[in-house]
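The complex appears here minus one protein chain, its other protein chains still in place.
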Amino acid sequence: MSAQEYAFVVLALVGVVAAVRVVTARNVVRAALYLVATLASVGATYLLLGAEFVGWVQILIYVGAIVILFLFGLMLTRAPIGREALDNPGRLLPALIGLAVLAGLVFLFQDAFAWGDPKVQLGHATTALVGESLFRRYVLPFEAVSFVLLAALIGAIVLSRKDDTR
Amino acid sequence: MVTALTLPALVRAEEIQAAGAPGLTRYAWLIALLPLLSAAVILFFGKRTPGGGWIWGVLTVGTGFVLSLGVLWHFVTGGGAHAAAIDWFTIGTLRMQLGQYVDGLTAVMLVVVTSVSLCVHIYSIGYMHGDRRFTWFYVALSLFTAAMLNVVIADNLFQLIVGWEVMGFCSYILIGHWWEEHVNSSSAIKAFITTRIGDVPFLFGVFVLVAATGFTTSNIQEIGHLVSGGEMARGVVAIAALLLFGGAVGKSAQFPLHVWLPDAMAGPTPVSALIHAATMVAAGVYMVGRTYEVFLHADPWVLQLVGAIGVTTAFGAGLLGLVQDDIKRVLAYSTISQLGYMITLMAAGPAGRNAAFFHLFTHAFFKALLFLGSGSVIHACHTNNMSEMGGLRKTMPVTFWTFTIGSLALAGVPPLAGFFSKDELLVALEHDHQQVLFWLLLAAAAVTAFYTARMVLQTFFGEYRGHGHPHESPLSMTGPLVALAGATVLVGFLGFAGTGAPFFDWVYLEEPEAVTFVPWVAALSVTAALLGLAGGYRVYRRWREPDPITALGPLHRLLANKYYLDDIYWRGIIRPVRDGLSAAVNWSNQVVLDGIVNGAARVARWFSEGVRGFDERVIDGAVNGVGQTAGFTGGLLRYIQSGNVQRYAAFLFAGVVILAVIFTRI
Partner (left out) sequence: MIRLPLLLFFSAALFSIGVYGVLARRNGVLVLMSIELMLNAVNVNLVAFSQLWRDLAGQVFALFVIAVAAAEVGIGLAIILLIYRNRETININEVNLLKW
């Protein structure tokens, strides 16, 4: 077990616990904040793996923008607080399904990869390389995604506009 | 005649001639064809023709009359016989033909038929005026004339049969012209069935003859040659002759098949005049005379039988004429009696045959005259019964004089035609040494004169006993009467030895015979006639109630009931057949056959009910069931649409997990 691994295990535990709190918190704002913790641990994981660009983008976008969006959304919709208000009455089935998904996924990668092997090395994933790949090989998807973002932007504005004609 | 459906194989024209060119005899078949066409035209266009269609009939028969005079002229100028035929089809070795054989006899018959038919056609314009079926009447008249002419010119037996049968049909149609009254339709049926009973042996006689020729021919002349040449067994010839005679017995109303003729008087009087006096009933006599070789070369008992039946008919019917009140019935029995004369003479050899034909010739004219005259009287008095007539000679002079001429001819008073023909009959009998027949016919002549006198006196003399206002008939009716009276006066001389007897130059069997005048026979016949007339005059000079003839007592009852023959037939034959046989056949038809048919129908219905049930329950059930199942399943499946997105997501994820496991495991 290397130092990286230790660090990673700690981060993972934090992230998982925070994720669990996201889906079980009775207070929506608390849930949003726990989401921040999870997203941050994921970003840290990226950094540990050596994917620096993706890691910082994660922090930037997710933690910095999306969570803010969530908080605004919660504010504008005056989300109520409380167990009955936030959770569905029948939670057993979702739990079972969640467990089934977990079991399935674990089963899948157990089958593919033996425990302990392989080991992920720190990679040569510099920002320069990522950028080069992004603008060379994957320039078309890149452009397409920018369109998607544009459409989402316009769409969000249109959708949330107050109707003046009424 | 040639029909559109058959193509003649080849035209075979044989011209058998004694001397000279055929003249108009080549076109004799036209005389028979024209009335047939006229019948068709009247049938389809008669109602549209102004007048109702009589024009066509009169025109065609008139043309035929002129043509037949031309044909006769050929023989008057010494011409010979002419034959021509067209092959129609062939059965094995038997050639079926349509043809004509025209000799002197044919020419004479053509003149008789066309002239009487023409008179009847013209007469009917007035008599049948306003009748409910005027046009159809003329159709039947024309058709009948065509059929009779066909019989007269036919050169082979099958063609003769065709005309024979069509005549029978027309007779049925015309007797039952006013079929709405039951008695008329019954009389028509009686006539048809009775002549049918004679037609069956006739048909078989034809078959026997054709078979005896080895199925090679049905031509009358050829058969005659074969018979006279001795090529057929005598017994066969006898049987054939007997069977043929059956047809004559039926058609010419000889005993015992004479019962239909008096009842046939239910038809209109012109019909009686044409069919039941001059032409159709003469067809039987004509047929015997045409096939005379067969009769001549048969066993002698055949001709003796012929003579016996003839004389029985002549005498018996004459007696029946004494007791009738209906004027037409008197004439009917008179006709039967005169036909009996002709048949009797057929038993007297070739001379008798020729004499019979001469009598047929003259009888046609004066009998038609008498019938038309009676029609005139009936038309004026609206009754057939002489007891309701009387004194008509003052109100209907033309009818009276013409009727008297006819009656005197019937009685046999010289110099009218009847005298000459009756005289010839007796002469022939005398020459053939037929004593019994001679004296019996002489006695019958006296009876004939007696009832004739009775008829004339009761109708035209004395005081009028009826309730109407009789007046003379229109010209269309009296014209033919005058014409026929003229003929009656004149035609007798055609057979008189003193004027050359040209008739017997035309009508002969092997060769013309010499005709002689035998004074004592003539004297006897005149005496008989005068005796009868005098007796009638004495008894019936004044009208007496009741009819003096009833003084005969039981004999009168026998005569009034027509020798009880009708009752014998009814009880002995008709009732058993109708109530027994026919009823049984009817039962089997209604119950058994109809039962089978209805039963089959019921089974089919039941079966189709089953199929329908199957279709409704099983097939429709299946189809409806499919629909219902779809609906039911849909009704269940719709609950999946909960509207709850998370529910959908749950299933999604569960499904993904399961699929993933499956795809990696397998």
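Going by the order they are written in, the chains are A and B; count residues from 1 in each one.
The working rule: a residue touches a chain if its C-beta (ideal position, glycine included) is under 8 Å from a C-beta of that chain, and two chains touch if they have at least 3 such contacts.
A quick note: this is a predicted structure, and the numbers were derived from the prediction, not measured.
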Among the displayed chains, the hidden one touches A, B
Where chain B meets the chain that is not shown, the residues are 638-639, 641-646, 649-650, 653
On chain A, the omitted chain is touched by residues 2, 4-5, 8-9, 12, 15-16, 19-20, 22-23, 28, 31-32, 35, 38-39, 42, 45-46, 48-51, 53-54, 57-58, 61-62, 65-66, 69-70, 72-74, 76-79, 85-88, 91, 93-95, 97-99, 101-102, 105-106, 109-110, 113, 115-125, 129-130, 133-134, 137-138, 141-142, 145, 148-149, 151-153, 155-156, 159-160
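Keep in mind that, in the parts below, only the chains that are shown with their structure count from here on.
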Chain B contacts chain A in the complex at 646, 650, 653-654, 656-657, 660-661, 664
The answer for chain A against chain B in the complex is residues 88, 93-94, 97, 100-101, 103-104, 107-108, 111
